[in-house]
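Only one protein chain is missing from this complex, and each of the others stays in its spot.
Chain nomenclature is as follows: A and B, assigned in order of appearance, with residue numbering initiated at 1 for each chain independently.
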Amino acid sequence: MTEHRPGSWDPASTEPWFRSDAPAERWLLPGYSRDTRERTILLELLVRVAFPTVFVFSIYLLFAGHYRAGGGFSGGLVAGQAFVLRYLAGGRVDDSSPFSIRPPVLIGVGLTIAVLTGFVPVLFGAAVLGSGAVTLTVPVLGKVKLVSSLLLDVGVYLLLVGVVLELLRTLGSGIEADMAAGEGRRR
Amino acid sequence: MSVLVAVPVLLPLGAAGLSMAFGRFADIQRWLGLLVLGVIVVDAAVLLHVADVHGPVVLHLGGWRAPVGIALVADRLAALLLLVSVIVMFSVLLYSIGQRITDYGRGTASTTFHPIYLVLCAGVSLAYLTGDLFNLFVAFEIMLASSYVLITRRTTANRVRAGMTYTIVSLSSSVLFLTLIGLVYAATGTVNLADLAERTDQLPPGPATALALLMVIVFGVKSAMVPLHFWLPDSYPNAPAPITAIFAALLTKVGIYAMIRTQILVFEREPSWPLMLMFALATMLVGALGALAQNDLNRLLSFLLVSHIGFMLFGLGVYDVAGLTGVILYIVHHITVQATLFLVSGLVTRYTGTVALSRMGGLAGISPLVAVLFAVPALSLAGVPPFSGFVAKLALLRSGIELGTSWGYAVTAGAVLTSLLTLYAVARVWTRVFWGKRREPEGDPDHSDELVVGTGDTSQGMVYATGVLVGATVLVAVLAGPLSAVSERAAIDLLSGQAYRSAVLGGGSGG
Partner (left out) sequence: MLVLVAAHLFAALVLPAASRRHTRVAFAVAALLPTAALCWALAHTAPALAGRPPEESVVWSAPLSLEFAFRLDALALTMTLLVSGVGALVLLYSGRYFEPGGGDAARSAPLLLAFAGVMLGLVWSDDLLAIYVFWELTTICSFLLVGQSGVSRSSRRASLQALLVTALGGLVMLLGFIVLGEAGGTYRVSELAQQPPTGAPAAVATGLILVGVFTKSAQLPFHNWLPAAMVAPTPISTYLHAASMVKAGVFLLARLAPVLGEVGFLPATTAVFGIATMLVGGWRALREYDLKLLLAYGTVSQLGFLTVLAGAATPLGALSVAAMLLAHGLFKATLFLVVGTVDHQTGSRDLRELSGVAGRLPLVTTVAVLAALSMAGLPPTVGFVAKEAAFETFLGGEGGFLVGIGLVLGSVLTVAYSARLLWGGFAGKPGVPTSTASAAPVGLWLPAAVTACGGLVLGIAYPVIDVLAAGYAEQTFGHPAEYHLALWHGFTPPLWFSVLTLLGGLTLFLLNDRVLGLRELLPARLPDAQRGYERVMGGLERLAVGVTGRVQVGSLPTYLAIILLTVLLVPGMVMAFRDTPVEQLRGWDKVLQVPLALVILIAAAGVVRATRRMTAVLLVGVIGYGIGGMFVVGGGPDLALAQFLVETLTLVAFVLVLRRLPARFTETASSPGVQLPKVLLSVAGGVFVAFSALVFSSARDTPSVVSQEYLRRAEEEASATNVVNAIIVDFRAFDTVGEISVLAVAATGVASLVLTARSARRRRRRPADRTSTPAASAGSVTGGSDPEVAE
């Protein structure tokens, strides 16, 4: 099947117009197949549903950490598990990932955020890595108490997602590509 | 002011993050690395000055006072060692950039080298500055994780095996360390070093001594004390020259530093510690004999490294002001000299194409500069005056004789013998590598790894960086007066522990 790029229909091309907005990803599309022996339809469908849910759950864990079980670590790991599920079901992350960001960049950004939360309090006269709480009145939600350590949690979260993506990229698709290349088949 | 204490740790971590984010741009990575390390050098110098004049600089992270929060403490010892270490790291980074170890071929950026190097720097700084046992564990983890990556980077299959030895042994010692922390917390209820000092008095003597000895062993593995040293000669020589230089110069010294800090601060002891003197003697002799048996230049230097760790253990075993002054001087001297020697070894391999001493010859005629660059640190290592090795060794020998016990005399004699054996080893390298008939450089046996040998040319960066470090060793010798004065003050502070404890627990500077 040929590649489709939505929204770039060239009037002079021979492609029919109703294909111009076909999905960009190849993940789970009919016709796109890994080795048919490895495909599990049930898993794919479930993951299709579960992925966003798990993702939202991880965000919840991130914000809820300070008051109930959770936190940046748990949130990041759960988000990572979501991507793991996606990989197990659908194949190579780099082909099907909605992120165009490279995992090392994500890791770097997470680490930088975490370190910045260390230095920023100095500007406000507090100690390094000091924390403070601010209570905001948000229109719909009412009073929202934000603690500055949430930023650290966000940094941890991003970093962990990046780590898991990196692992999937290297250990997952990297090794898979190796095996495929070793067996002489082109992906 | 106290934010200066956090800079050497947090700045490189942040820069590492940025470096990873900008993984595609080699220039940005290089300049970032050099800039950050330069800033830390300045910071460490300022810290040393302030610590020397005003007493320990304490930063309570997050504003939480110890023992609730983590305290970073920069006293004379920590600041001095930090300064020397970062200077060495800076020079080695220059060397690595010069060696193009950070790239592979033109036009490709390497994501891994610069961020990992910066993280390593952060780990080393944290190890020196932290006042908390668990934070020390974190520092070791940071350091060791970076070192695992650096030692296995771009290696061939058979060299990964050497890296595995190193990784597994270090992981085992980390497991032991973590167990130790668990035991410490179970027994005393705190992991803050200054607080521990007060609570170990309340422990019964059996567990207290066991804790002390377990700490000795854990840090002994990291600092390659005999009989825990075996991993070092098997793993260090297989990495590229600057990596080995950094490991040899810093990682083992951090182990020694941790041993000194924990033993002296936390436990009470009288001068003369026979167990440590025993370990020191064994380490000195086993290392020196091992060096004499080698044909591989890097392995020889690794064994000499082990041997000279024994000198530092010697000073620790003497356990009085004179001994500790000697240890501090020796650490300062050895960090610079050992790093320089490994860098020179890298230069030598570039020229000769081999690491086997029996296949080298006549290098003094080909490149007199390399000969001089080797001679200075080599003589310093062997303790020949007027170089830094002599000054440090003199301090240790004096302390050994002043101690007056039979163990003290025995280890002093052992130290003298080791010095002689080191001189012999170094002279052998000189006669085989720099004297003798000229040999043509052998080609690079393995183009796929990071060792580029036998090209007969070295880049300016490599030579300048090595020159800077050689100059640093000479500077250590020239500045022996002020350095020994600072070391003596640091040793006195260390033994009494009063200034440290009151700075951390009492009215020390907080936010």
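Assume contacts are C-beta pairs under 8 Å (C-beta built on N, C-alpha and C of every residue); 3 or more make two chains touch, one makes a residue touch a chain.
The structure displayed is predicted, hence computed values, not measured ones.
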Touch criterion as defined above, residue of B:92, B:286 or B:316 at the omitted chain: B:286
Selected from B:3, B:46 or B:183 as touching the chain missing from the view: B:183
Given B:55, B:436, B:471 or B:497, the one touching the chain that is not displayed: B:436
Interface with the unshown chain - residue positions in chain A: 65-74, 77-78, 80-81, 84, 94, 102-104, 107-108, 110-111, 114-115, 117-118, 129, 131, 133, 145, 147, 149, 152-153, 155-156, 159-160, 162-164, 166-179, 181, 186-187
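One rule holds in what follows: only the chains that are shown with their structure count from here on.
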Sites on chain B touched by chain A in the complex: 2-3, 6, 10, 13-14, 16-23, 59-63, 111, 115, 510-511
Residue ranges of chain A touching chain B (in the complex, touch as defined): 102, 104-105, 107-116, 118-119, 122, 125-131
